[in-house]
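All protein chains of the complex are present and in place, except for one that has been dropped.
Going by the order they are written in, the chains are A and B; count residues from 1 in each one.
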Amino acid sequence: MAVTFADGVILGADSRTTTGAYIANRVTDKLTRVHDSIWCCRSGSAADTQAVADVVQHHLELYTVQYGAPSTKTAASIFREICYENKDALSAGIIVAGYDERSKGEVYSIPLGGSLHKQPFAIAGSGSTFIYGYCDKNFKENMTKEETITFMKNSLSQAIKWDGSSGGVIRMVVLTKEGVERLIFYPEDYEKL
Amino acid sequence: MTSIGTGYDLSNSVFSPDGRNFQVEYAVKAVENGTTSIGIKHQDGVVFAVEKLITSKLLVPKKNVKIQTIDRHIGCVYSGLIPDGRHLVNRGREEALSFKQTYGTPITVPSFADRMGQYVQAHTLYNSVRPFGVTAIFGGVDENGPHLYMLEPSGAYWGYKGAATGKGRQTAKAELEKLVDKNPDGLTAKEAVKQAAKIIYMAHEDNKEKDFEIEISWCSASETKGLHKFVNGDILKEANEFAKKEVNGDQDSDSSSDDEVNDEEEAAAPSSTIDAEGDVQIN
């Protein structure tokens, strides 16, 4: 999930990767950097989303050399183009979140078909279905950083609790004008909220 | 030119012994004989104006538009070989469109200038092509504000506060410099339109025997919501009247009463004047 707040945007995810019912990786980092302050949450096929993120990272590198730092919208458009034009081959649900001086924190959701949706916050992946209600009810615009972290911790903790394909630790990345900050919460931190 | 006939002026891909590309220099000659085009950067946008010589009485007044739109927010005008300019604009449109398709946002004017520069420069490298016979003035408003550029046949481009090219460029540049000196904070969009008209009229003075129309467009955050639009109606009429008054006042010219003939439509140019033969009016 990714959530905009007063000072920017926070990305959050669990750390479980499965092949069928087997947990292939219990400490996955699903929060992926594509530019200094543009990151994405990957869900769906790990191989597909890694490949897509790598391609986008490459595009943004070239973009930066030519035109300077990209906007979050630009990054999202590149993601969208790849996901839309290769929809038959990809299984990728991606949330693009970023901070730039002009647009501040922004979140774009790109679900399976390759459509692009700008949202104040977005959730995706197998666990997300269980927390639509919680998130819709508890999200508020312009929360503080602490409020946002609490909101996300609660949401992800519920997703992990009810979804067998989610689990492990909760990772977060905070994107503000101060730069990038990583957070991590262990099961003992979030299980009994 | 001393080097003419030495053979080094025939191909693009061969330097002359003193390090010049004559084909590019000849292209500049084509521009220098072209009609005058100018661009003014003002407080929140840019204004383009061009002198349109009436080469035939059979041409329909106010048609045969010269200034072109590249993307919603970028306009372009050029002097020199018109077909070359039109090709350049087509290329510009492709560039602007492809940028928008890949990156989801309109191209910024500096990146656009860079792409056009590269394209024009590539035409100075190959034996199989000739350089562009135009100097293009283009610009517009993007997320960073207004920008104005002038692109030469060599592929060199520079950002300007005011740009002029074509036959009347010397006069126009002198006027633009005065204008920039007098207005350190920049002009308003409407003021810039009037000044643009005046400069075109002044630049036309050396070419007085020929009839002309004036065409003006603008791209301004306040007046056109950042879109490149033609200046029409009262604003154009006002600019024309202002220009005529200023120029005739300056020169105390013997403008005949024929100049005051009224066009029922708003005049796009000196509504009517006596042509070279001195008897036919063009309305």
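Everything below uses one rule, namely that a contact is a pair of C-beta atoms (placed from the backbone, for glycine too) under 8 Å apart; a residue touches a chain by one contact, two chains touch by 3 or more.
Keep in mind that, in the parts below, contacts and distances are computed from a predicted model.
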(request) Given the choices "Anaphase-promoting complex subunit 11", "Proteasome subunit beta", "GPI transamidase component GPI17" or "Putative tRNA (cytidine(32)/guanosine(34)-2'-O)-methyltransferase", state the protein name listed in UniProt for the chain not shown. (result) "Proteasome subunit beta"
(request) From the touch rule at the top of the page, work out which displayed chains the omitted chain touches. (result) A, B
(request) Taking the full complex into account, find the residue in B:Ser13, B:Asn33, B:Thr55 or B:Gln101 that is in contact with the omitted chain. (result) B:Gln101
(message) One chain isn't shown here. Among B:Gln23, B:Gln68 or B:Ser154, which residue touches it?
(response) B:Gln68
(message) Which candidate, A:Gln50, A:Thr129 or A:Asn142, sits in contact with the chain we can't see?
(response) A:Thr129
(message) For the chain not shown, which residue from A:Asp88, A:Glu101, A:Glu141 or A:Glu188 touches it across the whole complex?
(response) A:Asp88
(message) Touching the absent chain: which residues on chain A qualify?
(response) 84, 87-88, 111-117, 129, 132
(request) Write the list of chain B residues that the hidden chain touches. (result) 65, 68-69, 71-72, 93, 97, 101, 230
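The working rule: only the chains that are shown with their structure count from here on.
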(request) Could you grab the centroid distance between chain A and chain B? Build each centroid from C-alpha atoms only and quote it in angstrom. (result) 48
(request) Spell out the residues on chain A that touch chain B in their complex, using ranges where they run on. (result) 63, 66-67, 70-71, 73-74, 76-78, 80-81, 102
(message) Using the touch definition from the top, list the residues of chain B that touch chain A in their complex.
(response) 101-105, 108, 111, 114, 143
